[in-house]
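All protein chains but one are shown in place.
Note that the chains are named A, B, C and D in the order they appear, and that numbering of residues resets to 1 at the start of each chain.
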Amino acid sequence: MSPSNSPLLAVSGLHKAFGANQVLKGIDFTVHSGEVLALIGPSGSGKTTALRCLNGLEIADAGSVGFAGGPEVSFSPGMKPKSAQILRNRSAMVFQGHHLFPHLTVLQNVSIGPIEVQKRPKDQVLAEAKKLLARVGLEAKADAYPNSLSGGQQQRVGIVRALMQQPDLLLFDEPTSALDPELVGEVLTVIKELAQEGWSMVLVTHELAFARDVADTVVFMDGGVVVESGPAAQVLGAPANPRTRSFVQRLLHPF
Amino acid sequence: MSPSNSPLLAVSGLHKAFGANQVLKGIDFTVHSGEVLALIGPSGSGKTTALRCLNGLEIADAGSVGFAGGPEVSFSPGMKPKSAQILRNRSAMVFQGHHLFPHLTVLQNVSIGPIEVQKRPKDQVLAEAKKLLARVGLEAKADAYPNSLSGGQQQRVGIVRALMQQPDLLLFDEPTSALDPELVGEVLTVIKELAQEGWSMVLVTHELAFARDVADTVVFMDGGVVVESGPAAQVLGAPANPRTRSFVQRLLHPF
Amino acid sequence: MDPKWQLFLDSLGPLALGAITATIPLALISMALGLVIALLMALMRISKNRVVSSIARIYISIIRGTPLLVQLFVIFYGMPSVGLVIDPWPSAIIAFSLNIGGYAAEIIRAAILSVPQGQWEAGYTLGMSRTRTLYRLILPQATRVAVPPLSNSFISLVKDTSLASTILVTEMFRKAQEITASTYEFLLLYCEAAAIYWVICLVLSALQNSVEGRLEKYVAK
Amino acid sequence: MDPKWQLFLDSLGPLALGAITATIPLALISMALGLVIALLMALMRISKNRVVSSIARIYISIIRGTPLLVQLFVIFYGMPSVGLVIDPWPSAIIAFSLNIGGYAAEIIRAAILSVPQGQWEAGYTLGMSRTRTLYRLILPQATRVAVPPLSNSFISLVKDTSLASTILVTEMFRKAQEITASTYEFLLLYCEAAAIYWVICLVLSALQNSVEGRLEKYVAK
Partner (left out) sequence: SSGSPASPSASGGATAETGDTLKKVKDSGVLTVGTEGTYRPFSYHEGSELTGYDVEVIEAVGEKMGVEVKFQETQWDAIFAGLDAGRFDVIANQVSINPEREEKYLFTQPYTVSTGVVVTKSDNTDITSFDTLKGKTTAQSLTSNFYETAKDAGANVEPVEGWAQSITLLKQGRVDATVNDKLTFLDAQKTNPDDSIKIAAESEEKSESAVALRKDSTELAKAIDTALDELRADGELAKISEKYFGEDVSK
């Protein structure tokens, strides 16, 4: 996958504090169309917070998030959450805990956004939903409720829900960390296929082996700054920074 | 570690059903003194249930659990839970979700059993507790409450609580599966050290790499029966049974 | 036949009639209106606007902190002094609705807060507004959490309707008092009324269980 | 000075005295005894013995399904017919305690059930008995969960003590009625009593918040 020259997403100078806790201290990176970027780093380093800023779920204190062809959002303190909402037209989020709606069927879960918010024609949306559910092996579960699914199935529905938004960029926040080890594979496989199909994505993950396999670029964050970034093979295989090195070591060889 | 000839623990013919769900269909294995036995298998195969029977937390429908030098407990339907309690004098359990007592300090958590149940002298118990806490790197946390600890620290306290019981056998039920990936290492390291010191243990785990490293024996369960068991290197490296092979493959190479 | 037993049987009809024509409709109507008020107050209470949320907080505090009897009296006997003469039934319904509004507001608020924050965010990330998220995603899930405490409130309300007798509404308890007045058997009559309340409550509890069962799927697991 | 205002001021003393000498002690004593009954009933209710748990279930159902007024009357006016003549104060305390016992039993039961099953098992695996686990491990954690609903029950109880006036206990509300009887200013007096109830409730709510804060560490996270 070869990133083009003008980036799909440009993130620059993101700052964010929760009270006295300065979580992001100036985060910059870009994602080109078709690129898979893995965001890694210790717990509490601000990965989730950064990802949420890309989707307008979190309002940064400073910095900007810009998509090719617009919108570009420049954050400022006291900014209205509304102003960041336009970012949601370009990217879609897959949460760690899937956050499916328990009172809606699988089909309703994945089609409620396109039908009620994007106001796309219902027939068309449902047809597309069924196609995508089949694509992740869940055609038989369209009318089931989320609670009756396994964790891996739930997460795959979460991915379909994001795809149904027809985003330019997929955002994943540790999509497999809440899963039984055996169920991790089925979700990673779907993500890998999406990457191979050319989807652009930002993937927060602790599965370093997976990142090495599917990511083009790896960004290592620690203490609210980007410590190191570069091609996956280099950052994970031969980290330049000692903090990166120790982190990668700890995850790949825990004992 | 070379297992002696007369086993420390002999489990034979364990059966257990929950309603119509026959979870254990005749489980047999032995643990020799100083042996580390890893119990692996798909979710729902009955690993936790089997482990709980060893500790008398679950009353099996049939079969027996016997410790060298007694007690031996033969399960029968309608048996009083009390009759299995004596098993708790021989083994100690470390839970997946640690289950520390949130209203007690770390020191109280690890000493409440020896002081209130085993009626050992308080001074002696507290001194031992402090020694063991220091041993897992938590001497500074003796007076902290569990909620203020990280997941890895909580699980290490859980291990100390089990050690304080002075058991002959340690039981671990997926001790790291609820932890942040980065915190897994600190707990596995403690377990590995205990194994090296010669503790006998039964370890339910999904961390196959770890099992290969520390376990003497691996028992693979599926659908309530032991499908394959043997030396760790053989079961994990060259599984004989196709079900074992597919399971091991799925966990070691998820995508 | 024992005359007490005879009186018991004779009274059953009038009491049941009072329950059917007054106690139950009064409770049902007040509960329905009260839930509307409660929802409004719960939303005001979780609003980020300090003034709005303070108004709701004070309202809830007063309703919960003062006796229902006084609330009834203020509306029925007190309002005329500001020129508002309200008939007994409307007075009772207003008072009970306002009362349920205060109690249920806290229940609904807690239920809304019990829905995981992630559900809000999942709605937002689909492009939904706060309002749409609330109505399409949060409230349906909050309902399941709110049903048990709300039906407790409803059960209390059924019994509290007896206070309406003090403002001229002839409901079941008032019927019991009337019969007492001519027979002097107040203990028998009150116990008989209590038994009918109990039956109503048992029926309501059974209903609650079935509603809860049906809402079971609404809970995130 | 406006005579109503004068009456308000003149009544403040007697009402406050009524609150301090009757309303508050009545509520406190009944709450304490009620909690003991409630704990017992909650434990019976979760017992595996069918008979024991049924007894508790019926008790709770009757208490919650019938009006408190009737419960008071049965104890005060009804017990003498089986040879038990109980004085007003003890009658009131018995009735209120039994009443709180029923309501709080459900709260305590829910709180016990809300403590994760793993806490019981952690106790068992240390060799503790069911009883020791309950007292040393489960109840301390359940307390934190039970405090908010229990203090709601207590607040209701404070207001409900006004019913004691019907069985000859002279508490605050009775005082208000006595003053009303000679001045006919019942709306003013009732509102004044309501205001005092409100103040008591505000104080109790503040206490609740501080207790909750202190119990915060008891919650598993």
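The definition used in the following text is that a residue touches a chain if its C-beta (ideal position, glycine included) is under 8 Å from a C-beta of that chain, and two chains touch if they have at least 3 such contacts.
Keep in mind that what you see is a predicted model, and the values were worked out from it rather than measured.
J.: List the neighbours, among the chains on screen, of the chain that has been left out.
T.: Touched by the chain not displayed, across the whole complex: C, D.
J.: Touching the absent chain in the whole complex: find that residue among D:121, D:160 or D:185.
T.: The one listed residue touching the chain not shown is D:185.
J.: Which positions on chain C touch the chain that was left off?
T.: Contact residues on chain C toward the absent chain are 14, 73, 77, 80-81, 83, 85, 165-168, 170, 174, 177-187.
J.: Please give every residue of chain D in contact with the chain that is not shown.
T.: Missing-chain contacts on chain D: residues 2-4, 6-7, 10, 77, 80, 85, 165-166, 168, 170, 174, 177-187.
The rule is simple: only the chains that are shown with their structure count from here on.
J.: Among all the other chains, which ones are in touch with both chain A and chain B?
T.: Chains touching both chain A and chain B: none.
J.: Roughly how far is chain A from chain D, centre to centre by C-alpha average, rounded to an integer in Å?
T.: Whole-Å distance between the two chain centres: 52.
J.: Taking each chain's centre as its mean C-alpha position, how far apart are chain B and chain D in Å?
T.: 46
J.: What chain-chain pairs meet the touch criterion?
T.: Touch list across chains, by label: A-B, A-C, B-D, C-D.
J.: In their complex, what parts of chain B are in touch with chain A?
T.: 42-43, 177, 180-185, 188-189, 192, 206, 210, 213, 247, 250-251, 254-255
J.: Spell out the part of chain D that touches chain B in their complex, as residue ranges.
T.: Residue positions touching the partner: 116, 118-119, 121-122, 124-128, 132, 136-137, 140-141, 217-221.
J.: Taking the complex as given, what residues does chain D use to touch chain C?
T.: The contact residues of chain D facing chain C are 61-62, 64-67, 69-70, 73-74, 77-78, 152, 155, 159, 162, 173, 186-187, 190-191, 193-195, 197-198, 200-202, 205.
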